[in-house]
Structure formats: C-alpha cells, structure tokens
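Have a look at this one before I ask anything.
Heads up, one of the protein chains got dropped from this complex, but the rest are sitting where they should.
We just call them A, B and C in the order they show up, numbering each chain from 1.
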Amino acid sequence: MTRFVLKCIQIAVIALPLLAMRQDKPLKVIFFGDSITQAGVSPTGYITKVGEMLKAKGKDVDYELAGAGIGGNKVYDLYLRLEDDVLSKKPDVVFIYVGINDVWHKSSYGTGTDPDKYVRFYEALIRKMKAQNIRVIVCTPTVIGERNDNSNPQDGDLNLYSNLIREIATKNNLQLLDLRKQFQDYLLKNNPQNVEKGILTSDRVHLTEEGNKFLAERMLEALEQK
Amino acid sequence: MTRFVLKCIQIAVIALPLLAMRQDKPLKVIFFGDSITQAGVSPTGYITKVGEMLKAKGKDVDYELAGAGIGGNKVYDLYLRLEDDVLSKKPDVVFIYVGINDVWHKSSYGTGTDPDKYVRFYEALIRKMKAQNIRVIVCTPTVIGERNDNSNPQDGDLNLYSNLIREIATKNNLQLLDLRKQFQDYLLKNNPQNVEKGILTSDRVHLTEEGNKFLAERMLEALEQK
Amino acid sequence: MTRFVLKCIQIAVIALPLLAMRQDKPLKVIFFGDSITQAGVSPTGYITKVGEMLKAKGKDVDYELAGAGIGGNKVYDLYLRLEDDVLSKKPDVVFIYVGINDVWHKSSYGTGTDPDKYVRFYEALIRKMKAQNIRVIVCTPTVIGERNDNSNPQDGDLNLYSNLIREIATKNNLQLLDLRKQFQDYLLKNNPQNVEKGILTSDRVHLTEEGNKFLAERMLEALEQK
Partner (left out) sequence: MTRFVLKCIQIAVIALPLLAMRQDKPLKVIFFGDSITQAGVSPTGYITKVGEMLKAKGKDVDYELAGAGIGGNKVYDLYLRLEDDVLSKKPDVVFIYVGINDVWHKSSYGTGTDPDKYVRFYEALIRKMKAQNIRVIVCTPTVIGERNDNSNPQDGDLNLYSNLIREIATKNNLQLLDLRKQFQDYLLKNNPQNVEKGILTSDRVHLTEEGNKFLAERMLEALEQK
C-alpha cells in the first residue's frame, strides 16, 4: 500500500468512531441571556422544565442543556462574555434571548442600548457563532408588563426591538422564535382583566410557574423544529 | 300682586336680556396645550383651519377661537398658567390637549411626568375650570412617531396616558376627544409603508398640512357635537 | 389634711408651671419633605432626636414637632398636599427639605423635575406659607452618594439645585439651612476612604444613626437661631 492509502485508513480509523459518536453524542444546547435565563436553571426554571419535558419523552439522553444567563445583561454584555461562556463550550445550538434590559435600562438607569447598536452587537454575536457552525435560534424579547392593549410603558420599544430581531433572522437566514408575539397572543386570551402582572410574570418581567412552563414549551418546540 | 310675583318679574327683567345675549355672544373657545397648539394659530395651523371651516359654513360669528399653547408644556405647566392664560379670559369651552411632553421628556430630559401626578394635575385643571362653568373637552395625546404597529418607542406610554384620560373623562363626565385613536386609525389606512413620519407629522410629532387639516376637522366635530 | 387635699396640692404643684407655660404656647414646627423626613419620626429618626435634644435642654415644652414626610416626594408633591398636611395644621415654623427625588428620579424613572419648574413650585410653596405668616426655613438637598470629590453621579445636579435654593432664600429673604454644604464639609473630614456610603447614609441617601444625629443637630441650630 502506498503511504497515501495508509494515511487514509489511519484517518478513517480515527474518524469513524467520531462519526458514530456524533450520532450518539447528545446535542449541546446553550440558552444565552439575562436574568430570566439565569433563573431558568433553578428547580422551577424554564430550562429545568425543558429538561423534564425531554425526559418525559425519553429524549433526555439526546440533549445536554446549559444556561448562560446573567441578570441585567444587555446585548453587549453577551458580546463581552461570548468567548468564555459560549464559544469555548462548543455548543451545537444556541438560543439568544436578550433585549429586555436593552430597553428597560433606558428608563431605570439611562443606560439602555440604541437600536442601531443593538443590531450591530447582535450581528457580531451571530457572525462569531456561525463561524463555529453553531445553529443559532434568535428570540424576540418577551414582556415588561402584561397588559394586552399595548399600554405597558415599554411596549413601543419592545415591539421595535422585536421587529429588529425579525429582520435580523430573515437577513441572516436564522431560525426565529418569536416569543414576544407568543406571549402577547397568550395574554390576549388569558388576561381578561388586563392586569400588569401575575399571569406569566410575577413582577412584569420575571416568570411565574405558568410563565416558565409556557416558555419551556415554546423553547422545546423551537429546538425540535426542523 | 304679591311680593313673590313682583320678585319673579324683577328676575325676568334682568334675566331675559341675559338669555338673549347668550344667543348672540360668540362662544369663546380656548385650545390649551403645547407646541402643537402653539403652532395651531399660525397661518396653516389647526386653529386657523377650524376658523376657516367655520367661516365656510357661515358660522364664524358664533365662535371666538383662541390658542393657548406653549412649546414643551406638560400638564403641570398648564396648571401653573391656568389662571393667567385661561380662567381670566372667561372662556365658554376649553380643549385640554396635553400629554406628549409628559411622556417624551422622560427619555429626552429625564423630566417626564409620573402617571399618577399626570392624573392629579389634570384633575386639578378640570376642577378649577368646572368651578367656572367651562365646558371642558379632554383630548388624548396624538403621536410620537407614525408607525401603525405600535412600534414607535413611546407608543406604550402614550397608550397608557390615553387610557388615563379616557378614565378621567368617564369619571368626571366630560366630553372626550380621542385624538390618539383617530390618528392611529387614520395611519392604519394611510401609512402603508409604515414610515415614522411624513404623513400627519413632519418630525414624528408636529403636524404637516394634512395633519393640521385632520386635527382641525376632529376639533370642529367635537366642538359642534351635542 | 385629708388625702384629697394633699392630692390637690400635689396636682397644683405640677399644674401651675404647666398653666404658666400654656400662655407661652409651644411653637409648632413641621418638617416637610420626602422619605428622609418620613423616617425622621421613627425612634432613631432625626425629628425624634431633635425632640430628645430639646428635652435634654429642658426646652421640650416650648416646641411641638411634627413630621410631614412622604417617600418619593418631589417639590410638586409637596405642593399638592400643602393645604392638607401643612397649612391646615397652623404651624409656626416649617422646614422645607426637598430636592433629592427631583434630581434622582431623572435617572431612575425619567420623571425628575426641570430646574425652572422646581423653582416655580418651590416659590409657590413659600408664597402660600408666607401668606399664613409661617416662618419658613429652606434646606438644600443633602446627598446621593457620599464621595467627597464631587464624583457621585448626581453631584452636579444636586449642586445646581442647591444653588437655586440659595438664590430663592436670598430673593425671598428666608432663613437658609445649607444642609448640602454641611454634609459635604463633614464628609471631607470624615470620609478619608472616599466611600460611597456608610458614613452619614446607609444607602447613599437615607440616614444612618450618625446621619440622623448630625442632621438633628443642624435642624436644632437652625430652629434656635435668631
């Protein structure tokens, strides 16, 4: 045999198990976000619930779920810790779920994110993840207040930033998980008193048991979609 | 004749000319508001247009229109100049059209108005006008941005403050001129490109020729209603 | 003598000076302000301490102290409750101590007070109090952060609003209690590590035991001045 053929066999010997492993290896999924995602890994959090749902379907061996959420994070905070908290973990799938603080901090600290900078850093995140062949799922920001007639103070801005993410998804050919629309549709049906909080959120932003369950279902649907 | 009958005649003698006068005297109308109303008295402004519309109907002798708008005014600015600019003029009708700066100044100066204080000062305005038997017409704030999918940054807050005015109208049994709803309905039909400005406003807030005309028609309808 | 007569004499011995005092009716003092003043009437609060200091000097009978502080209040909140909480109580002396929230709420809610409106409402307060012959003592706002090199984020604005109060005092010939200057001077001497909190305040704004004591001393000095 020529050296070339030997080399090929050698590669095959190493590669075959890798290919086999690839089918067996659980899909590594990272949820990348803010305080909602930080709370997602708590016993009643949405990531924990996605795990339980997978287990109930006997599919928990196929997935390895991890949370990478930090309270107060805005899009450029994700950018600053992208390498450490996501890329170095070599995930297969990443959910990007950020935007609430980019809007909220405008009024509570004066340090929200300009729409154009939001897009710039969001696309920088995507570019670096794509370079590592990660399947990226972009999520629109959920709610700051649960009123269903667009009368929560930040509704205009949240709708605007959601439109930006929808455009980013289309432009970059990415899977969109339109959480904001799904939360709004749910609240139209399930918030007849038009209350500010207490349905999906306990405090207008962070999730109740019902909210975590609803979010987990949406995340799982998106994950299994294809 | 009894003293009572004499008294009645006496009153009638005084009252009859008063009643007659009431029919002859033009109705004094004050538009009380911010920069939109300040511009309303310019040659192409909405108050000027209401005057022209009345003239075209031959009714201009029945009304005396006056603008009392000052740029940048919020509800408590109206309160501070209520005596000088409104009560002392003895108007019959007052349109209160304020709220845009109460919302807008939150992000542009950090000095917007809390919703509960907005209501407190708004009701103080009404109380003092009612004590002078003024017919008060309350207007919801129009727009900051003309997008028709509730994605202008301040849409949530403008919807919230409009809800507050609707509640004030109901609670105080006042005529409501729901300008915000009328602008929104108009833009749903007439802003197919979902642009931010250039239809009813030149700069997202202040009115174009079309905007002044549309507003003048709504004001006139409200004035003549009853 | 019977027990009854003895008792009567005993009462008289106590009562006579009281009756004498009754002719020197105690001076009614109201502290009018925000959360710092609301906490001022607590067992360790500054108003309580002023009372204790007066007692130690045997002067507590000469004064009747009352707090009229409500958390979150800005100058126009004082204006809205002036009649109910101050004028109707017929005080002899009123301390006006407001301004921190007028500055602070700019960044935390977007609803601070414009400098010119601050002055307008402040002067409206004074006018109404003077009409009732109240001795008004105006206080500059203390601190939001205890660093002593003017590097607390709101220092510029607090210095600006303090200048406005100093001008109001001069213009209206009122007694000025320059709390901000006194806090700043104290912190220059007593904050060698240039920490943000923990000396006079527990959280950059609300007072520690030391802060309440320091403030009580300044208030008492101002009250007794003349």
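Everything that follows uses one rule, which is that a contact is a pair of C-beta atoms (placed from the backbone, for glycine too) under 8 Å apart; a residue touches a chain by one contact, two chains touch by 3 or more.
No experiment lies behind these values; they were computed from the predicted model shown.
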Thinking of the whole complex, not just what is shown, which of C:D34, C:D77 or C:D155 touches the missing chain? C:D155
By the document's definition of touch, the residue of A:G69, A:P91 or A:G112 touching the omitted chain is A:G112
Name every residue on subunit B in touch with the hidden partner chain. 107-110
Residue list for subunit C contacting the dropped chain reads 106-107, 110, 145, 149-160, 162-163
Residue by residue, what part of subunit A touches the chain that was omitted? 76-77, 80, 105-107, 109-114, 117, 120-121, 124
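Please note the rule applied: only the chains that are shown with their structure count from here on.
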Please decide if copies subunit A and subunit B contact each other with the same set of residue positions, more than half shared, or with different positions, and reply same or different. same
With chain centres defined as mean CA positions, report which chain is farthest from subunit B. A
Suppose each chain is reduced to the average of its Cα coordinates; what separation in Å results between subunit B and subunit C? 41
As a quick test, compute the distance in whole Å between the mean CA positions of subunit A and subunit C. 51
Could you give the separation in Å between the centres of subunit A and subunit B, each centre being the mean of its C-alpha atoms? 46
What parts of subunit A, by residue number, touch at least two of the other chains? 107, 110
